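A single protein chain has been omitted from the complex, and every remaining protein chain is retained in its original position.
Lettered A, B and C in written order, each chain numbered from 1.
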Amino acid sequence: KDSVTIGMQLEPPHLDPTSAAAGAIDQVLYSNVFEGLTRFMGDGSVVPGLAKSWEISADGLSYTFHLNQGVTFHDGTTMDAEDVKFSLDRARAEDSTNAQKALFADIASVDVVDPATVKVTLSKANGNMLFNLAWGDAVIVAPESIDDIKTAPVGTGAFKFSGWVQGDSISLEKNADYWGTPAVLDGATFKFISDPTAAFAAVMAEDLDAFSAFPAPENLPQFDADPRFQVLVGSTEGETILSTNNLKAPFDDIRVRQALAHAIDRQAIIDGAMFGYGTPIGSHFAPHHPAYVDLTGQSAYDPERAKALLAEAGLADGFKTTLHLPPPSYARRGGEIVAAQLAQVGIEAEIINVEWAQWLETVFRGKDFGLTIVSHTEPMDIGIYARPDYYFQYDNPEFQELMTSLNATTDPDQRMAMLKQAQETIANDYVNGYLFQMASLSVAKADLQGLWANAPTQAIDLTAVSWAD
Amino acid sequence: MTLLDISNLSLRIGTHKILKEVSLSVQAGEIVAITGESGSGKSLTAFTVMGLLPDTANTSGQITLSGTNLLSQSEAQMCGLRGHSIGMVFQEPMTALNPVKTIGDQVMETILIHKALPPDQARARARELLDRVGLPADRFPLGRFPHELSGGQRQRVVIAMAIALRPKLLIADEPTTALDVTTQAQILELLRDLVREFDMGLMIITHDLAVVADLADRIVVMRHGEVVETGTTQELLHNMQHPYTKMLFAASNHQVTLPEPPAPSPLLEIKGAVRDYPLPRKSLFAKPEYFRAVKDVSFTLYRGERLGLVGESGCGKSTLTRAILGLEPLQGGEISLDGMAITTTQNPEIRRRMQVVFQDPFGSFNPRHRVDRLITEPFYTLTDPPTGSARSDLIAETLRAVGLQPEDAQKYVHQFSGGQRQRIAIARALITRPELILFDEAVSALDVSVRAQILDLLAELCEAYGLSYLFISHDLSVVRTITDRCLVMQKGEIVEAAPTEEIFAEPKHPYTRALIAAAPQLPDLAQGAA
Amino acid sequence: MIRYALKRGLSLVISLAVASLVIFFVIEIAPGDPASFMLGINAEPETVAALRTELGLDQSKLQRYLAWVGGLLSGDFGMSYTYRTPVAGMIADRLWVSLPLALYALALSTLIAFPAGIYAAARRGKAGDMAVMGATQLGVAVPNFWFAMILVLIFAINLRWFGAGGFAGWDKGFGAAIHSLTLPAIALALPQAAILARVMRSSLLDILGEDFMRTARAKGLTRRQALWRHGLRNAMIPVLTIIGLQFSFLLAGAIIIEQVFFLPGLGRLVFQAISSRDLIVVESVVMILVFAVITVNFLVDLAYALVDPRLRSRT
Partner (left out) sequence: MSRNLFLGCLLSSLVVLAALVSFVWTPFDHTAMDIPAKLQQPNGTHWLGTDHFGRDIFSMIMVGARTSIAVALVAVGIGMGLGVPLGLAAAANKGSWLDEIIMRANDLVFAFPSLVIAILITAIFGAGAINAIAAIGIFNIPVFARITRGAALSLWEREFILAARVSGKGAARISGEHILPNIANLLIVQGTIQFSLGILAEAGLSYVGLGAQPPTPSWGRMLADAQTMVSFAPHLALIPGSAIVITVLGLNLMGDGLRDWLDPKLRLAR
């Protein structure tokens, strides 16, 4: 067997990773079809991609990238510095529709030095630049094929796009002319199965070889017990939090927010909603990161304490609020448990199930909510706490300053200390309820090897995947 | 050998005893008429012969057809006999044919099912049969569907089906009840001819004694599931033995005496009335076409007069009634009651002065209301209707006037017989003392004996209240006795108007003459019955 | 017949016009914006605005309505907001799954219901009738998604006779495609078959009481012959109505079943499009479905005329 069929929950709306936020696009295309100057590895590290090496000026304002030679796009055209300039300029242009335009905000200019060299000049130092350029939204595209990118993506990766049956599947085939280590597989098919039951049935019936980000953790023990399958449990960048509207009474009172934190039994949520998969967190930070500090003790489950705090805040009889829940089951199930737990301390949270579009409109942009549960999947996104207009509306100038200096700092030790301080600050302010770090859960046939267990970004990197003989 | 011999036939359906020791016989070439009131078991006798009883039925006795005992035949054997040796014609020609099959196929089916002829010859045979019953090939090709034929024509198709294999016995259950008098005459003539021609035995069931007297060689009178009297037509007519038979014949020919009408002063005036029904458009942009159901009708009904209106089914009688009642608009002409114009806008004054009695004794009442509520419905037209004891007194008085008891006010209509229901309908029409009552086929659905009672009641009421009415019927013998003057209607037009006796004695219009000729007449039995 | 067809055609056009208005404005008031849905939570406001312009969402509602209807009339359904491909093509692809599925289910339900209904009517009140009617009562009461779940459990996971879902695609051959539609078709068909069998039975029983059935028996036909030759065609009229209704239901109502079996059908397309606020797709699909239902009703009416000559003469 030299191809795989991989299940995933959502179908990409289109196939341009540089103009939509949908994680499904990256899942199919990241590193398989499109590559950036740098790239993520399965362990979360950032390594060279299309750029084989680079130099950074001492002031941190200028990056010179040396590109790999002999790289061609799938349509046969060569990939050179012009393409890099085109891609980055397109992403940061005025009328850009890049969903992560902020990644490029600090770039002042992109200059072609020679066909194999590009110089990126920043307006201010940014310690995250190489990391930023590894994102799916920063992949290199060709001006020749840009018009059809949404339906016929042309990249430089080890796989070529070969077909899309809308509503059903996308298939890739091996790129024989790949510039780097060629893929082992001859082809791959991604099948879209949104319904968790259907996903279970499809894997069980062996219609699929693997299912990435399996939506029903309750079924994993069965797969684990079945010699036909292996279960891959890893980490993700998704901090699942009980987002709190910090400007809305009574959540503008830190005592109420702290009460909220003590009212929540994280382990019950992990057991009930995720069937035990997930790591409790006490702040907005991924536990697998070297700078992580365990702050869960500070907001341990203590309903009595919570009641006392509420009484202190003048809300001894509790209060009513809303709990908006987007569609994923971590939110819907977790929300039911959270609501039940809050009810124990007298907080009556009315569950409002919403779709993503509604969530974006009412909660995210309208900021018309009390509580909501959502998993923030972007890597290293603690910076959102420095944006007072962000939907949970946390406004702490001290923290904002901390972030500004973090961005300007390149020394690893200093950065580490600052990140720890940042975690503690938001934990002390009880900005949100911190629930758990989402686990990456995948199922595969027992003899399929080379799949990522962790999910540093939303990708199903097939370049190293193969069948054991 | 006797063709059909029924002896001591008893029939039970469930626990219900329906036929008791019925015996009768039919010879080849003979027409035997079975008569009697509704529910006397006439149809079930026929169904027993055909072997088409419901599963719950239980029979005893003997039925032989040319010596074969029909009651001991298996279902498969009966299937072989039905249509082959016994043919049957039913009452309702409109529904007796399968609407989705051509008449040719349906006639051929009788032949094919018994494998009497190969298909092509069967087709030719079907054609012959239709020709024979008076449906010639040029106007009635085999591919016609039943809905394209009139009632009489459909009945001919049913007859063609029944005689396709020249059965030895033909049973006809009320074959003409649903038809016009003129059509009825033709169908009866056809049956008579077929019997003579094929030497069949014909068992005809009818409650119309005039038809019986006219057609039958022998008569069987039934009541409550028993044969009360039987004999050759001549014998029986002139020498009735059983009181029930006598009563039946007397009631059929029932005459009433009406009081003299007062001097003519106009009550209802109709001038040039026209009523059009829109026809479905032929094409999207074509002008809508109309069917003129009432054409330029004019007449006057005088106060205290009893006016008759006769004519064939569909000639526009009911349409005219609805126009007079102001239920439907006129497209031309005018109608006035005592000088007040009648329009469809409700004028309580006119409503109060005019009432109506319909044909269907059951359908004329809301089954969910009690009698008191039913008959006081016209109070709605009164400005101050009586209440309390005045109301109950009036109800009691009216019920008594129509021969019912004041206690009946608390019952529901389903607790009454057909004749009693019609009395309630008359009570409802009388209660506001209207000046004019319209009777639209008010006695047509009733048994002869009940009909006689209602006619008597009408005569009494004329005496007591000086009624004026318009009496609509297709039954000439009834109109003849219950009206002073009579209008004859044909295709929406009044073709003749004259005092009743004059019309019957010397009809002038050809249509009137045809109508009177077609109506079967009971022979004058005055001496015979005595 | 032509006049009749014309008249029906006219009312069809009016219905569609009203439907397009209703659909457009109902869908447009739904909160949520396709552009911000696509760009997610990190997008900058001006990026969203840029995308809105690109999608033409900055035009007024009336402009967009007219453009949409104008497009529909010329067969151009517009471009999907999220997929960025012509809507017409997307719908056509999905129809190639939904339509065969609906027809397959309809065929199955008819194949089950007709014999069952006829059998029950012929054995009215006997044990066979009771058994069939009992089964249909149960069939009507079982929610089809639940039934589908059980089918998957038994036939896909335990017995592995069928795949758990998905659509093989017509390019894999007719057999494979039909095989992959079998379980969903059964899940859809059984409850419908139960209803149809009941209608068939009661309609036949009504016909058995008609005068012409007595006439047929008087000709010497056995009960069975009378039922087949005279009963069946007359009983078809109410049955056809139900078949028409069921077809419409199967086409549009299969969403849940498509979900359970992850079939790329119309229902799932519209479900997805609603959640991503791909309004133009929703509008067009609903329009297509309304059109299909009205057309099916029209065809059913024409079919009446085939079985019933009385309606044919309405020239």
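Keep in mind that, in the parts below, a residue touches a chain if its C-beta (ideal position, glycine included) is under 8 Å from a C-beta of that chain, and two chains touch if they have at least 3 such contacts.
Given the structure is predicted, the values throughout are model-derived calculations rather than measurements.
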Touch partners, limited to displayed chains, of the chain removed from view: A, B, C
Candidate in contact with the missing chain, chosen from C:A49, C:A131, C:M149 or C:A168: C:M149
Options B:K115, B:R368 or B:H414, residue touching the unrepresented chain: B:R368
Per the touch definition above, residue among A:A340, A:M416 or A:A446 touching the missing chain: A:A340
Residue, one of B:T230, B:T381 or B:T398, that touches the chain absent here: B:T381
Those residues of chain A which, in the complete complex, touch the missing chain: 196-197, 200, 204, 216, 218-219, 221-222, 268, 271-272, 327, 332-333, 335-337, 339-340, 343, 351-355, 357-358
Touching residues (missing chain, whole complex) on chain B: 322, 325, 327, 346, 348, 351, 354-356, 358-360, 363-368, 377-381, 425, 428
Interface with the unshown chain - residue positions in chain C: 11, 14-15, 18-19, 22, 26-27, 29-32, 137-138, 140-143, 145-146, 149, 153, 157, 195, 198-199, 242, 248, 251-253, 255-256, 259, 267, 270-271, 274-275, 282, 285-286, 289-290, 293-294, 297
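To be clear about the criterion, only the chains that are shown with their structure count from here on.
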Chain centre separation (chain A, chain B; CA means) in Å: 87
Centre-to-centre distance between chain C and chain B (centres being mean Cα positions), rounded to whole Å: 50
Whole-Å gap between the CA centroids of chain A and chain C: 39
Chain C: positions in contact with at least two other chains: none
Touching two or more other chains - residue numbers and ranges from chain B: none
List of chain B residues in touch with chain C within their complex: 50, 52, 75-76, 79-84, 87-88, 90, 92, 95-101, 109-110, 113-114, 145, 147-148, 158, 161-162, 280-284
Chain C residues touching chain B - in the complex, by the definition given at the top: 3, 6-7, 10, 210-212, 214-222, 225, 229-230, 233-234, 307-310, 313-315
Contacting residues of chain A [partner chain C, same complex]: 11, 13-14, 19-22, 94-102, 150-151, 165-168, 191-195, 197-198, 201-202, 204-205, 207, 327, 355-358, 360-362, 364-365, 378
